[in-house]
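The excerpt is restricted to a subset of chains, each kept in its original location.
Labels for the chains are A and B, by order of writing; each one numbers its residues from 1.
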Amino acid sequence: MVRVGILGASGYGGGELIRLLKRHPEVSLVGFSSRRHTGRPLYEVWPQLLDERLFRPQEEVVAEAEVVILALPNGIAMELAPGLLEAGKRVVDLSGDFRLPPEVYEAWYGLPHKSPALYREAVYGLPELFRAEIPGARLVANPGCYVTAATLALAPLAAEGLLEEAFLAGMSGVSGAGREAEETFFAELNENLRPYKPGGTHRHTPEMELNLARLKAQGRWPRTHGPKEEVRLSFIPHLVPMTRGILVSAFVRLREDLSEMRLEALYRSFYQDEPFVSFTRALPQTKGAYASNRVWVSLRKDERAGLVQVFAALDNLGKGMAGQAVQNLNLMLGFPEGLALDREGVWP
Amino acid sequence: MVRVGILGASGYGGGELIRLLKRHPEVSLVGFSSRRHTGRPLYEVWPQLLDERLFRPQEEVVAEAEVVILALPNGIAMELAPGLLEAGKRVVDLSGDFRLPPEVYEAWYGLPHKSPALYREAVYGLPELFRAEIPGARLVANPGCYVTAATLALAPLAAEGLLEEAFLAGMSGVSGAGREAEETFFAELNENLRPYKPGGTHRHTPEMELNLARLKAQGRWPRTHGPKEEVRLSFIPHLVPMTRGILVSAFVRLREDLSEMRLEALYRSFYQDEPFVSFTRALPQTKGAYASNRVWVSLRKDERAGLVQVFAALDNLGKGMAGQAVQNLNLMLGFPEGLALDREGVWP
């Protein structure tokens, strides 16, 4: 049994981690912290849990854990990580702190990066593309939710050098905005739909571009920093009146005209061994991934417009966050990759 | 008082028409038909109405009406319209039957067109672009819901010859699928989100393209058939778990690079006298148009990607359907254009 602690366990990512790790046969969940709720029992903050253990101070959780999962706001992990690694802990970070080169991070997050050296050590935890690097990692940067969907939607095209340009409409359930977001009142959001952070301002954009540029430059497995190839995306996120679920719909222009059948063959082949990616002819529905670690991908040629349309759906708290963190944890620790994870969604 | 009848009054478009026309000070609603509900009182089919009048046979409604609004499935209006016009009635048709040139209609709707001559007489009822043609019309083809949003989102660019190419993500509430659609069960749709009819197969695509090509070729007001200029769009509609509301988000490449400020000035000027189009800096939300005839438009430059992103929100049963029909009715009959219509939405 590996001793795992969660810092930031009162947010939605933290809560989903608790749900998954409580049923993990190889993990002992030794503690969880929440600055705001220290000393309160778990069930008060998470009504779905029958668990009377208390939220404890961060230091106590760290002291008992071999692996620490950071589910904290941006800007904190880069302060904590050096100490954790020094103390011999392994770390999975759910924030943006170690996902982007420090100079890119600083430009998009508006914060000075405090651990640029650690960024170079950190492994980007998208197993479908960079699985080989995860087992040995001390520090894994868990990808963003939109980024996971967009990258897996376009990866087969990028890796084959087929990606010319792409325009992405992202649509997210409200839990993606976090548990304390002021703008998520029910009465304002139900029966409502809107774009937000458009015009190329959403922080997930450079992370998508970087992933695709890497694939374009080097194919699937190898990884070096700073690829020369550039990818420019235009991304519009939307807020949808539902709790969980992300869909990315991409308009893609290819460098070479391939038939729908050949494109489907390419995707099938690219993802054939992936336990959590299902590429199908049927169009994705977010509910098909509800509460699971599934990514559901499909595509269509738009012959009239000369484009490919690619779709990817997932649960933003599952494969888009906590599920992927558990997948990374399993890989880091040498467990079967799917332990404690569901491949199929809850329906209806 | 003008005597108005509604055929197909048990669908959502018909219901919204009844709601609007009951409060119209110049209209006497003389009857409504529904093949399925003939003889039943209105309140049984429309629980929101305190109205004991009965659904009556189509012929009776027609006989008493001066203006007939057709809220029927595609393919029926082109059979009924010739007789109605011959009998001296004026007609507003909410179906697709008179929106497209017959050969385009036949290709997209899979039905032989039975009144090609009437298509040439029919006026396309999008007042913001073709207002001048409506007052004299005997037959008005009310535009589709996605089409109204997409066309008004891109019209200023098309009319200025700035539109190079556009990729449109459409997102619609469930009422757009009609009242008897088998696939609209609550438990399947709530907490769910999905694309549908992608790959350039949605019937609203050619209607959008035709509108924009007209604007590109001839600017705003004049209208001739068969413009030479072509516009090709790629359109992906999505089904969103809400009842009312449509949002179209467009990625647009311009022929000429204009600043965001100049683009906003262009839109403001284009729509400055339009009572139902509000162009704002604030991003549209569908709830801002709920139960109203409002179209809410906004835009952002994506400087990194070299594109413009344009957004338009409306109520698919309001400006996207019944509201627009009433607006057309008002223009046809010489009433103030906004009679019985709301310019502001119901919130929350």
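In this text, contacts are C-beta pairs under 8 Å (C-beta built on N, C-alpha and C of every residue); 3 or more make two chains touch, one makes a residue touch a chain.
Owing to the predicted nature of the structure, the values given are computational and were not obtained by experimental measurement.
Novice: Please give the number of copies in the complete assembly; 2 of them are in place here.
Specialist: The complete complex, not just the displayed part, contains 4 copies.
We adopt the following convention: only the chains that are shown with their structure count from here on.
Novice: Express in whole angstrom the distance between the two chain centres, defined as the mean CA positions of subunit A and subunit B.
Specialist: Centres of subunit A and subunit B (C-alpha means) sit 39 Å apart.
Novice: Which bits of subunit B are touching subunit A when the two form their complex?
Specialist: Subunit B reaches subunit A through residues 167, 169, 171, 173, 187-188, 190-196, 198-200, 205, 232-234, 236, 238, 240-245, 247, 249, 251, 283-287, 290, 300-307, 309, 311, 313, 348.
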